[in-house]
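In what follows, a single structure is set out as structure tokens and then discussed.
And then subunit A:
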Amino acid sequence: MKASFDNLRMSGFYTLSFTLSLSKGATLIISLWLTAYVTAIEPTEKSEPVVSINLCTDQWLILFQDKHTNYYFSPLALNKGYNYLYSQVKKTQVILPSLDALILLNPSLILASQYSDKNLIHGLNNFGLSFTIIEPATNFEGIRRNISRIGKLINKTDKANRLLHDFNKRLTIVAKDAKNRPNQTAIFYAPNGFTHGEGTIYNAILEATGLTNLATELGVKGHGYLSLETLLWNNPDIIILEDDFSNNDSLSQQMLKHPALNRLLNQSRLIFVNANKLSCAGFGSLLAAEQIMEQR
Partner candidate 1 sequence: MISLNQVSVIRHSKKILDNISLDFPKGKMIGLIGPNGAGKSTMMRLISGVIKQTKGKILYQGKKPGTLSHKERACTIGYLPQKAEISWPLSAQRVIALGRLPYQSTFSQWQPKDARAVEDAIIHSDCEKLRHQNILTLSGGELTRVLLARVLAGEPECIIADEPIAALDPFHQLQVLEILKDKALEGKTVIISLHDLNLAYRFCDVLALLDEGQLKAYGDPQHVLTLEHIQSIYQVNMCWLNNESFKALFPISRVI
Partner candidate 2 sequence: MTAFSHNNRWLIVLIILTILVASVLHLGSSSSQVNLSLSQLFQASEKKALIELIFFEIRIPRLLLAILVGFILGTTGAVMQGFLRNPLAGPDLLGVSNCAALGAVIALYFGFASQAWYLLPATGMLGAFIGMALIFLLSGSNHHNLRIILAGVAINAFAASLISIALNLSKNPYAMSEIVFWLMGSLSHKSLMDVGGVFPFILVAFLLLLSSAKFLDALTLGEESAISLGFNLKNEQIKLIIATALGIGAAVSIAGNIGFVGLIVPHLCRPLVKYQPGRLIFLSGLIGSLFMIISDTIVMQVSTTQEIKLGVVTSLVGGPFFLYLILRLGKNHDQP
């Protein structure tokens, strides 16, 4: 991206010099004006590029963005269904994480996850590009640690502290609100029976909102599976479904059409949380907790 823009400016300069040398007078005035224009759109001193090649690190990086930063993100960052901060990402900031693109960009830092393509990581090593693997948090303490860590990595510790402050404040509000509510059982449920139990960020979110995670009660460790029967049998007070904004109502909506589930909903309540807040453990998790509290 940046490279091609450079080329454009260089060719502009050459054309100008050529025109200047060929004529005088009006051409000179126009050329001077053009020069001023071209140099005017040159942005102020931009910092070194930082690239994130993974959705979760994208979400972190977006939070630290300002007009001086030069950040690049992975394609999923633009996806409304996956990234709650999608509107803050420009198309020009998205690159497909491939080795040649990263080498051309020559970023000062690359943020990756442990699931990033191993070959790519290996390649980054070989070409001496510095990268850090950020592991996803599984609870709110972990989120706090990630905020501090990333702030330190990209030299934005002030911003990190402000984020932390905001995070803690809002979390306290959620906790206080939760204390005033009755103790209920809840569960995250997705089509094909996917649910999330002990040791996941989903579990932490439910804890923060004062709800008991039915999946954990039933012994699900990590991400697991519960049949529809089991769900019905254990009769949770609240069922939380992820809403991923696809108009085609993917399988969440289809799942709702099952008559058994429909009848159950007389007893349980449905809460919707935006899937894009739950796709990664981060600030979005706090937003998800807030969204749950709104609907309780």
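How were these picked? Simply put, all candidates are chains of the complex that A comes from, given by their letters.
Criterion: a contact is a pair of C-beta atoms (placed from the backbone, for glycine too) under 8 Å apart; a residue touches a chain by one contact, two chains touch by 3 or more; residues count from 1.
Everything numeric in this text was worked out from a predicted model, so none of it was measured.
For subunit A, the touching partner in this complex, chosen from 1 or 2, is 2.
Within the complex formed with candidate 2, the subunit A residues making contact are 76, 79, 81-82, 191-193, 218, 220, 224-230, 232-233, 235, 244, 246-251, 253-255, 257-260, 263-264.
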